[in-house]
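Missing here: one protein chain of the complex. Every other protein chain is in place.
So, chain A:
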């Protein structure tokens, strides 16, 4: 396996960046251009994350960067894209749809909520209007290298603002479509603001329209601000094909009394998935829920890194990640919880459970708690196990076949995560996707 970047991507990037700046100079506000410039300098200093550095100890990204990537591709919304959008909508889901093609919002393909409830604009407009500028590329904690690259290179970006006190009546389903003939390194950027008291459920799906198997490396950054008393549920449905490589970074800032719930479901064939979630509490009485479930097979690499910064007193966080690994798949979980000195009366719970269905599968898991306050309740636990032979025999002794019995036990294993889903159509979709995935594994 390749450990160093011998490809020309690192050499290629300065030229790509110069070109982008030249194109954008006339249309983007100076503040954005400055931020791009700084981000790119930081990226050049650090480079792509090196295998064996602490944050990437078990995840070697180098093999996925070897393609002759292009850094942009025109957003073509052809008939193929339209039919893929239809297929990407879970059966029975009644939701608004927001379609982005290669990171660019497509109003004519979307069925967006009323603009007095939810406004949609580009990052450029967000910075120009000024009100939301502070939430873009916000400082707080250390940024990831891929995040810096994204700030430097993202094309258009999309900002969603859920307006003050609005309870959006249906979930909003954002479908990110990628349409390209050559290998594409897509830097996509989102900024979501749930204003004070707003309530919304947002579902995200990634669809790749490529038919020739040209690789897609999607480096996405989503920054989320939940203002006071806002409630945001965020479902990431990762179901991409094998030529897709994903680095998804979600950075959340929560004001007082807000609730953010994240559901990361990875049931894809994507060769590589890295999810980073960083949560910072800005106010008291906030609640954070992070739920994850993934299925990994063949030689897939699925890596979930989460960090929750309890920086304020009286906040709760609850984290439950579960993984099922087959064949020669590799899984990584790293869950950090920081309880700052002033964050008294914090409740922070974290659990990571993994099921290995094949001898060659591997799971690396590392819970990390750093507690500087003295009046808190925190716990963490992690397990790596196998299907219970006793449970399997019990099911078989009632006439249930081996494959179905295993399938039932995997569903049962996922149950505490799937039971948290509040959109019935999504729950059904996840269970059906899991069935299909496991059937494929059983028949291999």
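The definition used in the following text is that a contact is a pair of C-beta atoms (placed from the backbone, for glycine too) under 8 Å apart; a residue touches a chain by one contact, two chains touch by 3 or more; residues count from 1.
In this section, contacts and distances are computed from a predicted model.
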Write down which listed name, "YdbS-like PH domain-containing protein", "Fe-S cluster assembly ATPase SufC", "Molybdopterin-synthase adenylyltransferase" or "DNA-directed DNA polymerase", is the UniProt protein name of the chain that is not shown. "Fe-S cluster assembly ATPase SufC"
For the chain that's not shown, point to the residue among A:79, A:116 or A:389 touching it. A:389
Provide the residue numbers of chain A that touch the chain removed from this figure. 388-391, 393-402, 404-405, 408-409, 411-416
